[in-house]
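As you look at this complex, bear in mind that one protein chain is not there, while each of the others sits in place.
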């Protein structure tokens, strides 16, 4: 899959709204002041922060999840392990991961069953595996609405599910982190594992999209 | 009681934050645009708005409630009528009032019983009688907290009630409007009705203060 | 799970900010908005329930951040086009009876002293049932007569008048262990919000809620 984080490849994000918006400037100042204080007190080192940021900007991302899904589609035994003991199965692939204090649980889509993940109380997300969540996932409208009207929300994302499909929402209210194993798209029977990776978007791992060729979901991967 | 609305006696309120705050400027523009459109369509006349505003700025205010209370303290028969059929009793005094589509209900404080009024769903208030409500009455903190912890809220207003007092909160969730009849302060036995009026603050009519000489509540009448 | 405007009992709010020598309005535009709302309602272009529902449909973050008169302005901007008031040449609906008090066809189901239980708050649309009362048991302290029913009137479904009751709830019934002692809340509730509750209030509740 296309790497989603290649906005400029460099550190430092001078987005247009940052310098001009006084509220953003105040937030930036508060963050800078707090960092300076924490460094002065010896609580954190700037280099530690740099390293954490660099890792989440450049290494840890949805590609991890795509690789797991492609392997599961290619290897039924791996899939069985991924669904029953995700931690062990994930370890087999030696992926670049963050701290794994929170176990990952993989929930499987199948004909007639569609899963979708949310955290209504804050914004829990399998970041150690998939990288940091997109803004919409953390937004009050998604958190408020997807437990109450998942079909309407999925429709907004361009995904109209048949009435006969069971929709299962997972509210990650404790220290488990959910990832969806999407269905293997029709027509991909002869694709190689590397080709299958390209079919797995971040959104399909959250459950707001199906897996498929990028052309099917141009607006939002 | 001191008239509370004599900030400048003139129309037009050029408060310091209005021109400098861009958000306030946008709100002022939206209001002006809507008024222009409504006038153009013949839905409202500027003169009607002027008259309504002037009436609520200069004529209708807590003094109405203070007069009712002073009369009730002075005349037990009037008090009985005020508590059982407030509409009729209020009419006896020919007060300057707004539209009276919503009946007033008067609830009486007595030794061991203290009443306090709120509207948790919006900000219903006996405006036709007492004028427009203060900001704090309409604020989310008051609306959220006074039903759950009225004693703590009253303490914030400087009113510590004995543990033996029943605290009764009235949430005006329909088209009745509540006014508190405070207890006649000790020491006021020989006061004239006109003198009694001076003892009744707006806050005592809402139930967040007791009636008493203004000196007792210097910060907020 | 109630909407953001339904604030009664919601935790997390801090100190109540008061203002010494508060003016009636804090800016001229506030007075114009107030005057517009009163004038528009007098002209029968907007019923109070639809106007309130317009406020309740504000973005929740904006609702909490907005001042009172900003909410009024936002509701006018939303509801006036909805009721067709801004369509050139449109006329307001014919004025109905004054105020909100109405005759109700059926007799009142409850009397002073009745113990009632509040039904679940309906999940969508306008209502005047505060969320914190949902499912709670209380005692009728006053039978107020018939009134326009906001739940239908806000949505153009007619006035459908209903009996209105003042119902007292003990703080313990509403807030459990965290309740302040000797405290009660009285709420004005329409008959369709209530069902008869055969279980009398406990002695504890009677003491707290007397």
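Every chain is named by a letter (A, B and C) in the order it is written, and numbering of its residues begins at 1.
Here is the rule we use: contacts are C-beta pairs under 8 Å (C-beta built on N, C-alpha and C of every residue); 3 or more make two chains touch, one makes a residue touch a chain.
These figures come from a predicted structure and were not determined experimentally.
Between the chain not shown and the residues C:4, C:86, C:104 or C:141, the one that touches is C:4. Considering the full assembly, C:120 is the residue among C:91, C:120 or C:196 that touches the omitted chain. Take chain A: the residues that touch the chain left off the picture are 4-5, 7, 12-15, 17-18, 24, 27-28, 30-32, 34-35, 37-38, 41, 43-45, 48-50, 52-53, 56-57, 99, 101-103, 118, 120-123, 131-132, 134-136, 138-145, 147-153, 156-157, 163-176, 219-220. Panel shows chain C; residues 1-6, 8-14, 56-61, 63-65, 120, 123-124, 131-132, 135, 175-178 of it touch the chain omitted from the view.
The rule we apply is simple: only the chains that are shown with their structure count from here on.
Centres computed as Cα averages put chain A at a distance of 42 Å from chain C.
The set of chain B residues touching two or more other chains is empty. Residue numbers of chain C whose C-beta contacts span two or more other chains: none are found.
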